[in-house]
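Please see the structure below; I have some questions.
All protein chains of the complex are present and in place, except for one that has been dropped.
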Amino acid sequence: MDLKRTVKFEADRDPQFAHWVSHTVGGERIRHCLQCGLCSGKCPLSLYMDYTPRRLMHLSREGFKEEVLGSTSIWLCTACYACMVECPKQINVTHLLYALKQRAIEEGRYPRRFAIPVMSRLFARMVHGAGRITESRLVVQILVRTAIWRLLGMSKLGMALLRKGRLPMSSEHIQRRKEVATLLDSVAATRKELAI
Amino acid sequence: MKYAYYPGCSLRGTGRAYEESLLAVLRILEVEVEEIDDWNCCGATTYLSVDELTSYALAARNLALASRQSGEIIAPCAACYLVLNKTQHYIREYPTIKLVVTRALDSIGLAYQDDIRVRHPLDVLLNDVGLEKIAKKVKVPLKGLKVAPYYGCQIVRPYSTFDDQRNPTSMDRLLEACGAKVVHYPLKTRCCGGSQKGTLPEVGLDLIHYLLSGAVANGAEVIATACPLCQFNLDSFQDESGDRHHPIHIPVVYFTQLLALALGAPAGSFGLHRCLVPIEPVLSEKEIAYA
Amino acid sequence: MPEDIGFSGQETPRVGVYICHCGTNIAAVIDVKALADYAGQLPGVVVSREYKYMCSDPGQALIETDIDDHELNRIVVASCSPLLHEPTFRRSLNRAGLNPFLLQMVNIREHVSWVHLDKRAATEKAQDLVRAAVRRVFLHKPLEKRRVSINPNVLVVGGGIAGIHAALTLADAGKQVYLVEREPTIGGHMAQFDKTFPTLDCAACILTPKMTTVGSHPNIRLWSYSEVTKVEGYVGNYKVQVKRKPRYINEDLCIGCQECITACVYKEGKTPDEFNVGLSKRKPVYLPFPQAVPQKVVIDRDTCIEFKSGKCKKTCIEACGDRLAIDFTQKDIFEEIEIGTIIVATGFQTFAPERNPFYGYKRYPNVYTSLEVERLVNASGPTAGEIVLRDGSKPGSVGIIHCVGSRDINTNRWCSKVCCMYSLKLAHLIKERTGAEVFNFYIDMRTPGKGYEEFYDRLLDEGVHFVRGRVAEVSDWTAHPSEQGKLVIRAEDTLAGFVRRIPVDMVVLAVGLEPQKDAQQVRRLFNMSCSSEGWFLERHPKLAPVSTFTEGVFIAGACQGPKDIPDSVAQAGAAAAEALALIDSKTVELEPYTASVIEDECSGCKSCIPVCPYQAVTFLEHEKKAHINEVLCKGCGTCVASCPSGSIRQNFFEDQEIFEEIEGVLAHA
Partner (left out) sequence: MLNRPPAAKESAGPQFEPRIVAFFCNWCTYLAADLAGTSRMKYAPNVRVVRLMCSGRVDPQFVLDAFAHGADGVFIGGCHPGDCHYQEGNYKTLKRYALLKRLLKDMGIEEERFRLEWISAAEADRVRATINDMVEKVRALGPLALDAQAAEQPSVAQEVMA
């Protein structure tokens, strides 16, 4: 039997993280959370999470950064907003999960071949380059990087979609591609200037 | 008035039938639209979750381009609808976001005016066109076709003001106006898993199965959706999710396809043939003959 | 300066200024020493002191001794809100032989130390306010309070347990009580309950004797099916109009035999029965419930055929025979009464759970409200106390969902206080009578009351399940074969840390309490205030919990906030005692802030006459002058502000006094 000490010391907490959480977009009302669990009950994905959204709320406001940023929950959120609309304390749970996800990416805290961050990255890259998304290409790229064996299983569906004219392989892009690049450069510049 | 039209990437890919049927319906109902000049990807949920500031800037470019053309945008894709709305909200609420966006648009010669309303086709059809006009134009009544109205998440939550976020009924009413019978569907706003099917297949397949079985259990013969990703998920993975649970086969179409059918749009013009699970058997069983 | 503005009388002002620390409440933010020093050098100030608690006996004694020793003739106290301690310090002045109105209070606690963090700015603000008060108090004139006599009759509005208890207390003390109830019977919500927590004594057994006593008490005039429509006057002397709605039964002639009900052309009831919250049907002629008081039937004009078509066979009249109690020609009757005090006990309404569609109320027949279940478990209810579902079967499992319409910003944000306990009670009764598995879904279990926690313990012993989590949804879609044909409750079990799906046969929604939907109108009628939620506002949450801001109007029971039966009864007793105290003092003092016309200066323009809401201003045709009736004047001062020639003055709020105050706060050194 593998026994683990589960005690937490004050030194395990990161008060700065707790402070950041309650000041970031979406986290403003987190101290009001009464731990009723409505968010978890509403969440269609909570069944698969290691920490339910409710537990994430509490861990975050207490500053248990390791647990929060290391949890699978932040990657599972599909942004369906069910938690946020119903929260009896009007906590913007969905957006807070976004913020946590971004924080995890910034700190490089996700499994390398985990499909969700991979997809996010590829998606961003494609938008940056073409201004639009070509779904067929995105799917192929994701699968190549995460689980190439699954491509084989997908081929049947892919063929069906192709036949129905739903998977145009030609690349979609906007005309003034430069505009998007300039736009994104400007965002990066402002972000740097304001240190946000 | 001409609406600015923002198709979004999906309507040019897997969701082609949505665009085809929507435009067919709008044509019959004499709603004029004009595609936004050189629109770009809105960033969708994916971008928003990794880099929200950039995502707001991307969305704001579309808003700024559109406001040169009209005071209202029609955004049929749920993700686009949400992102454009959210961008407007957050620019209003957070001065920092406003600053970033204003500068970014300035760098490409655009200005953000906050003078445009983002509308979903459900909203436009129900509130601008009106049930009365639609009912009058019905040529092929749907004869009590039992439909489960599936709204998904992002159309109603959290920014829609045109419908009840907890219990939306706009699609119900539009379908009923065309003669369909809307069945009780408690999962109508439950998430389909979105892109989770692509990234975590097991999770996605379970969610899809629940949605399909919930509709069938309440006697639905067809599921109507209003989002390209929902339609794709529910339509494309019935075999796979059936393998994990028990087999279910039910046609999944865009609500605009049912509307186009009822309003007598020419066959083939609204993409019914693009569905993987064919709807034709149900239609012929109900003796709904379309032109 | 005082000379310039004509100090009242010939005396020179000798002002004493007293700064209160209020422990650290004031002293922690305002530099009280500096403030006292500052006040000490203001013109006219003879003594300036600071002290720990001015309202304490030694604090008051300080003022009284100083008045004597230093021949003070004006006093300024800078402490808490005048609404709290102005009467206290006025009494001090009185004891020291000074007219109580030669006092001016400065509010440096609620308006300064409690709301500002910057000590320097707070001290500066306090200095400004004290300076203004000193300048104002120079002009104060001795005033006498008016005394008016008190009509000993009392109006009690609302015939629930609170109203009943208040009415009986007053009537037993020999006062004439008018009890007005909107429904055809008194009894309120309590009459609908089966058992009461935590003792489980039967609600009817303890309530109905009180109801009967009300009905037969010689000192109580009971008007059921009636509403108060107009309230005029002031403390001790209210004139009230009561509308008695037609029940189409002559109450004096009806003996409550109910033969008309049997004889009604409707063989079966067709209208949802209000008393059974729609779980049974009643006829157009009905008695709300067997123990109703008064025991008089009522005819509902909305469903009676005679009112619809005029072509009914009127078998009811036939059955009533020569008692002749049925009268289809009845109209509204307006009663005018004179009373001295009013007790408002209008109660609450329960949250309508349709507002939360995820709980499936009205969609799934086996989702009930707690009030419906109260009727189901009640022996005189629609199922004679059998707990059965709508199809007649017994539930094998029941889920009770707490906090429905409570603790939720999207609906009602407050805790309704009684739901935890009544849910435990219902859990016990359901378990006892059906043997079903009972699940309670709660957020926090709140059992603060005598014997309440012990009751919770008992339920734990009985094997009732407790799942900590707010329920996300109740639905009929199944994710597992075991859920087939059941209602599935989905919630996170927050203590276990995962989501659970629990299939049950019956769902009970523990609906919260909220203000009556016409609370705003009622509040206006009686000139009361409401909290932002809509509950009637007490004068002070701790020290005057049953008084309102209108003298002579008291509140009792759940109209003031969610409350259980013991608390409602206690509050009703307190309200009755407050009313009795007023009545037994025979007269009441009124503030002397009335307005009067300076006749020499009045130009007779009549501008003031329409602005008075109390018709206190009249025009003396002969003199061509306005005149103010001091008895009718309530001292708002609106006429003073509207007089173009400045020839109306208001005691204690004279123009010059207010100018001094304005200029005083602005005269910054």
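Per-chain numbering from 1; labels A, B and C assigned in written order.
Going forward, a contact is a pair of C-beta atoms (placed from the backbone, for glycine too) under 8 Å apart; a residue touches a chain by one contact, two chains touch by 3 or more.
The structure presented is a predicted model; accordingly, all values stated were derived computationally and were not measured.
Only one residue in the set C:33, C:524 or C:586 touches the chain that does not appear here, and it is C:524.
The chain not shown here is touched by just one of B:11, B:97, B:110 or B:260, and that residue is B:97.
Contact between chain C and the absent chain runs through residues 81-83, 107, 109-112, 114-118, 121-122, 124-125, 128-129, 132, 524, 527, 529-532, 537, 549-550, 593, 607, 611, 613-614, 634-638, 640-642, 644, 650, 653, 655, 658-659, 661-663, 665-668.
What we mean here is this: only the chains that are shown with their structure count from here on.
Of the two chain pairs shown, B-C and A-C, the one joined by more C-beta contacts is A-C. Rounded to a whole number, the gap between the C-alpha centres of chain A and chain B is 23 angstrom. Put simply, the C-alpha centre of chain A and that of chain C have 50 angstrom between them. Multi-chain contact residues of chain B, defined as those touching 2 or more other chains: 166.
In chain C, the residues touching two or more other chains are 358, 473. Interface residues of chain B facing chain A in the complex, by the touch rule stated above, are 9-10, 12-17, 38-41, 43-54, 57-58, 61, 90, 94, 96, 99-100, 103-108, 152-154, 157-158, 165-166, 189-191, 193-196, 198-201, 203, 207, 236-237, 273-276.
For chain A in complex with chain C, the touching residues are 34-38, 40-43, 46-47, 51-52, 54-55, 86-90. If you check the complex, the residues on chain C that touch chain A are 358, 403, 407-410, 443-444, 468-473, 490-494, 497-499.
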